[in-house]
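For this depiction, one protein chain was excluded, whereas all remaining protein chains were kept in their positions.
On to subunit A.
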Amino acid sequence: MRSDALTANPIYWPQPEVSGETKPFWDACGRGEFLLQRCDDCGRFQYPYRGFCCHCWAGRPRDVPSTGRGTVWSYSVVRRNRSRGHGTEPYIVAVVELEEGVRVISNLMDCPLDDVAIGQPVEVYFQPLDDLSLPLFRPVPAVSDQG
């Protein structure tokens, strides 16, 4: 039970590659913004960041910072990852549904493994790595905790 009570924090993130196409997303992360895009023609959001509108192929996708708030759409507590760099501590991979309706993959941090649930309110924050800042999510504190 001891490990179940621990807060889930993966100990290792590999360094992702950044291309010219995706650089605006990562630059925004450095400013503390989680960038979505919205097409000026069809109006739909898209993620991950790309250089054209994948919905209508016609309009220009405009950068739209997300509110960074959403809920857990699904999750998995990963207890075995034998990749280089990973240890044996469990961690949470989550699909977060942002308020804009877009579903993104990330880690749910600072959350006791027993507490994670579909529908749980979460918010984005940014973890500095060597060359960029990585968007992660954590539970939104309950109102009573905010005093």
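Methods note: contacts are C-beta pairs under 8 Å (C-beta built on N, C-alpha and C of every residue); 3 or more make two chains touch, one makes a residue touch a chain; residues count from 1.
The definition used in the following text is that contacts and distances are computed from a predicted model.
Here one chain is missing from view; checked against "ATP-binding cassette domain-containing protein", "Thiolase", "ABC transporter" or "Aspartyl/glutamyl-tRNA(Asn/Gln) amidotransferase subunit C", UniProt names that protein "Thiolase". On the side of subunit A, touch with the chain left out of the figure occurs at residues 10, 12-19, 21-22, 36, 44-50, 54-55, 73-84, 86, 91, 93-95, 101-107, 118, 134.
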